[in-house]
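Shown here: the complex without one of its protein chains, the others still in place.
Here is chain A:
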Amino acid sequence: MSLIAALSPIRRVLGVTFVRQSRNVSHFTYQPDDKAPIEGEKQKMNMFTAINNAMDMALAKDDSTLLFGEDVAFGGVFRCSLNLKNKYGGDRVFNTPLCEQGIAGFAIGVAAMNVKAIAEIQFADYIFPAFDQIVNEAAKYRYRSGNTFDCGSLTIRAPCGAVGHGALYHSQSPEAYFAHTPGLKIVVPRGPNKAKGLLLACINDKNPCLVLEPKTLYRSAIEDVPLGYFESPLGQADILRVGGDVTLIGWGTQVHVLRETAEYAKRKLNVNCEVIDLVSILPWDVETVCNSVKKTGRCIIAHEAPVTNGFGAEIAATVQEECFLHLEAPIQRVCGWDTPFPHVFEPFYLPDKYRCLEAIKKVIDY
């Protein structure tokens, strides 16, 4: 036995080893969808390949479609646009300078001429220089012009969420900032099938859409993806596990944490959880969520973004308004803490299955 191994029980007590070990393992276990969205030939794909496949289809389907962003001509930092420049040419798939505000404004202008624009912001953390353009221009173009002009053929993609080592500026989940803006649509996929379907739906949708892709799923999430064209409906949540005791709501990577938690709760506490992937942050599926909570009487919302003013707050407010007399316990939010996204403390920051299980215990025992 090495010296380090010998010391490990002591270090574990001090909490040191826990940090070291957890940093090297993922905080979630990816679970593929039970059923493919459409019939037909399928291929095993990870999420970046599925996104690549979706953009390939969009570029082939409509030759007005453009794809641009930082380094996308070379495939993009996460390889989502791999080979698309070779296939469709530098006129349609091209690199932009590193200037997010300019990229967003440029994309809105392109889209205002009814050209389908897919703009990539390299990380969701970099989207803030473009915040003004997205919130003030993209979202309001239709309304303020009395539907004279719009930029509905705009889709912005941005990788978001925890990745194990991203630290402050490569880990954030900014969905709630944008959810405060009528006129936008926001979706977060949980895996390859959803990523392909949602992206194609957003590209085809006549409203400016924001696709926030959990970057940790790009490679780790693998499932059978149909090779044909399909869209996943925007504004519609998915019930991934049916249960009668507690409703668990999440999106993106957190869905997998919740699915694991649900198993864990069944095993340890004999509690049947219903797991809902919200999928679409704006507009969000109030009906599916509230019907579930009316059935279970207990509601837990979990997301990586900080708890204060996270999108969970909006869900909690609506649920208490709609389901007040059905609630058996206060709604719980299991979220990131109100701190900047920490580097070394990432395992403590994330709403992992243990914290989610605690919340289940709490609502059951209430």
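Convention: contacts are C-beta pairs under 8 Å (C-beta built on N, C-alpha and C of every residue); 3 or more make two chains touch, one makes a residue touch a chain; residues count from 1.
Keep in mind that, in the parts below, contacts and distances are computed from a predicted model.
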Hey, which one's the missing chain according to UniProt: "Pyruvate dehydrogenase E1 component subunit alpha", "Coatomer subunit gamma", "MIP18 family-like domain-containing protein" or "Large ribosomal subunit protein uL3m"? "Pyruvate dehydrogenase E1 component subunit alpha"
From the listed residues A:93, A:108 or A:315, report the one that touches the chain absent from this view. A:108
Contacting the left-out chain in the complete assembly, out of A:207, A:253 or A:288: A:207
On chain A, where is the contact patch with the chain that was removed from view? 64, 66, 91, 94, 96-97, 99, 101-102, 104-115, 117, 132-133, 136-137, 141-150, 152, 182-183, 185, 205-207, 233-236, 283, 321
